[in-house]
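What follows is one structure encoded as structure tokens, with my remarks underneath.
Note that one protein chain of the assembly has been removed; the remaining protein chains are unaltered in position.
Labels run A and B following the written order; every chain starts at residue 1.
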Amino acid sequence: MNKKLIGIASSLSLSVAMLAGCTGGAATNSTEPTNTGSNSTSTTSSTARPAVTAPPIEAKGDTIKIGLVASISGALKPWGDDSARGAKLAVDEFNAMNKLGGKRVELIVEDSGSDPKQGQSVTDRLIASGVIGIVGEVASGITAQIAESAFRSGVPVVAVGATKTTLTDVGNNIFRVCYTDALQGPVMARFAYEELGLRNMAVMTDNQQPYSQGLSASFSEKFKALGGKIVREEFYKSGDTQFTSQITNLKGLNPDGIFCSGYFTEVGIIAREVGQQGLKVKLLGGDGWDSSELQNSGEAILGGYFCNHYNSAEDRPEVAQFLTSWKKAYDGSTPGTTMGALGYDAAMLMCDALTRAEKLDTHALIKAIDETVGFKGVSGVIDLKGHNGNPPKRALVVELQKSGQVFAKAYEPEEN
Amino acid sequence: MTWLAALDVNGLPQQLTNGIVVGAIYALIALGYTMVYGVLKLINFAHGEVFMIGCFISLFVSWSLGYTSSSIPTATNPSALMWMILASMLVCGLVGVFLERFAYRPMRGQPRINSLITAIGISLFLQYGLSLVFPISPPRTITEQVNPYWQNSVSVTLRAAPQELVNDRAKVVAELKTAVDAQNARMKELGIDSTFRLPEEDKYLVTTVRNLEAKERELGADVNKSETRITVPTGKMIMLVATLALMLLLRWVVMGTAVGRQMRAVSHDFDSASLMGIDVNFVVSMTFFIGSALAGAGGMMAATFQGVALTAFVGLEYGVKAFVAAVLGGIGNIPGAVLGGLLIGMLESIATAFGQSAYQNIVTFFILILVLIVKPAGLLGSAKAEKV
Partner (left out) sequence: MNFWLVRILSIGAAVGFAWFLSVATVDAPTLLGPRLVALAGMYVTLAVSLNLINGITGQFSIGHAGFFQVGAYTAGILSGLYFKEGMNPMMWVGLMSIAGAITAGIAGLLVGVPSLRLRGDYLAIVTLGFGEIIRIFVTTQQDPLINGATGINVKPQHNAVFLSILLAIACIAVCRNLLQNAHGLPFLAIREDEVASNAMGVNTTKYKVIAFVIGSAFAGAAGALFAHTESFILPDLFKMELSFLILTMVVLGGNGSITGSVVAALVLFYLPEVLRGGEGQATMAFSGPMIVGFFVGLIALVAGIRHSQQRHMSSQAAKFGFLAFTMGAAVLVGVVVSLLAKASPNLSAAKYDVNQLRMVIFSITLVVVMLVRPQGLLGHREFGWGLFTRKSATSEVQA
């Protein structure tokens, strides 16, 4: 009898403790997604970034090693493959231009497996093998760990598609070629409020991804500031396969739109569920939707809008040239996602900085990247000078149709 | 406690129904766990992977029938579903028998922990091994159109909305359709593909659509609030009916056939049963076949009707939950497995209904631990007194 009482008592106390923890979490999660600390939504990064303290690493010999961390396996494989191909194309073209007086750039590719921990260990490996710069990654969670490792050794990092705003705060050696969630979220909020006339939105956040958490937060903040209402934020985890209960929950609250801030793998299934339940809402999202397969995952996702980095139908010469080179190098195919162009831009920017650096070592390279002005990338003009690693770039809102991504509206970068 | 306030009482019947639908799959898998435990007193950790194999077999069959993501046969093939479930059940049944023959039978005389560890090993091997063999990345889903009724749904109205409200809404829906047709016709005329490229003078078409959409939504919300209705997509309805049929079939086999009687005898007392002349090897193989076939059926249904994204690791989530369900209901007890499965499904939906979708899985484990403390043999299980 005693054993039973003790058993019940201890598990009751455990459950009370957990419920208290649950409510603590719920109070901040249910209607108002307020995130503090590393999920802050500042549009410009905080003032002074910590400076690199490690001694400079020099490139030795005629080959300059640049590392590329890409998700060649795992859930983000489509992005990783595209970014790797884009980067390789850039390096090949750069070597052909011979701007370094006979020296070549060697791109060493490592697989992050779509996993932050593996990303960290391959970064360490790359640094140990003598790279003076790292290109990568496409996802914020992985890039965060690359940044930490690289900061310790003072190696510059140019991120390809990581949009989480606070990534560049890790150190003054972290840069990116894409916009941040601080831009993306408010852009989608404005698009929803002003262009689509939505007033009551629900948010579906992937609790497993810092990208999704940050994007949901910046979207919600702007949407509420404009006068809209966030009826509810529902959560799921990467890898989840069922969303029936979350969508049923939302149904009762009658939103006119759902902002799905996660990656394409789950967004497709969420959209299907929305369609199956007969919920008539507009679906919106961020660049996590970008994939060549999303338009094939059912009817409900068609007509949805998301924010992307560039559109291959754009009229600029860089885009046309990029597409031609890609076709030639890769058997007449086209890049499936924008990560191809972003990977290309990131690698080309790194190489371009090599030509401008005073010496071929990490410190000089950081300085050269930081002073980049007017770099004409495929995804747009990239200015890094004075911007703490986050280039002001346009955001394109596209509509997802059966034929692919159709351009809807462009938003120029603004400083809030 | 804000989570109490988050509950939408009107939507509760729908949530519970969702729970039952999900729970049906858990129940199917849990049946496999419970049957194997009944005869061998072994927790077959690899059962979740059998479920996963069922999912993949249905995927491959759907591919071979022409339903890939890029091309869909124009003629609907009603027997597609039939082929898929039969193939899944057959292959999974055979996999189960194979596993038992080569991995579990040699362990029969040994302490139970050894069999458990072997089962864990097989489970891991199937997960990681098959993840190499099926490098499907990104995860694929079965095309919706395999299910000929994918766009329909079945509704039960418990409390109807006032008729005028419904009529108003129907009127607005009709108006909306005309407006959308007008907008699309104009776009086709101009040869453009996005509403954002319409010239200024035609923008009113878009605004009309938008306004009507907003009105329809508003009326729809009013209708929703004033009625209590349970909607189940036809596909999931089929799934429920099929699950019920399979469970009844199982009950008939276990209760009404000779083999079933032998199974019950073996699960009651293994040694006595073999002494009474029952071919235990055959009975065990049969049990594994049936249990695994059920898991295969569950796999086919989850993959087809729930659109699960298929990787080699889907078996983990479903397997653990089904195992919890089996234990909850009393492992070794067949009705208990069904009860446990439905309960777990409903618990998950209720957790989400209270706004705690993030904590779904914790709630499941938690309830399990609570039940085990109060009733260590599970809800319907009978505590066997240990005779010394």
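Methods note: contacts are C-beta pairs under 8 Å (C-beta built on N, C-alpha and C of every residue); 3 or more make two chains touch, one makes a residue touch a chain.
In this text the structure is predicted, and so the values were computed from the model without any measurement.
J.: Which of these touches the unseen chain: B:A303, B:I331, B:L347 or B:L380?
T.: B:I331
J.: Tell me which stretches of chain A touch the chain missing from the display.
T.: So the residues of chain A touching the missing chain come out as 3-4, 6-8, 10-11, 14, 18, 21, 25, 28-29, 35-39, 73, 115-117, 120, 125-126, 128-129, 141, 144-145, 148, 152, 207-210, 213, 235, 237.
J.: Name every residue on chain B in touch with the hidden partner chain.
T.: 37, 41, 43, 102-103, 106-107, 110, 112-114, 116-118, 120-125, 127-129, 132-135, 316, 320, 323-324, 327, 331, 358-359, 361-362, 365-366, 368-369, 372-373, 376, 386, 388
Throughout what follows, only the chains that are shown with their structure count from here on.
J.: Find the geometric centre of each of chain A and chain B from their Cα atoms only, then give the gap between the two centres in Å, rounded to an integer.
T.: Measuring from centre to centre gives 32 Å for this pair.
J.: For a test of understanding, state which residues of chain A touch chain B in their complex under the given definition.
T.: By the definition above, chain A touches chain B via 4, 7-8, 11, 15, 18, 22-23, 25-27, 29-30, 73-75, 77-78, 195-197, 207, 232, 234-236, 239, 241-242, 244-246, 248-249, 251-254, 256, 264-266, 268-269, 272-273, 276-278, 280, 291, 293, 296-299, 399, 401, 403, 406-409.
J.: Quick check: in the complex, which residue numbers of chain B touch chain A?
T.: 1-3, 6, 8, 10-11, 14-15, 18-19, 21-22, 69-70, 135, 137-139, 141, 144, 153, 193-194, 196, 210, 213-214, 216-217, 220-221, 224, 231, 233, 302, 306-309, 311, 313-314, 317, 348-349, 351-353, 355-360, 362, 366, 369-370, 373-374
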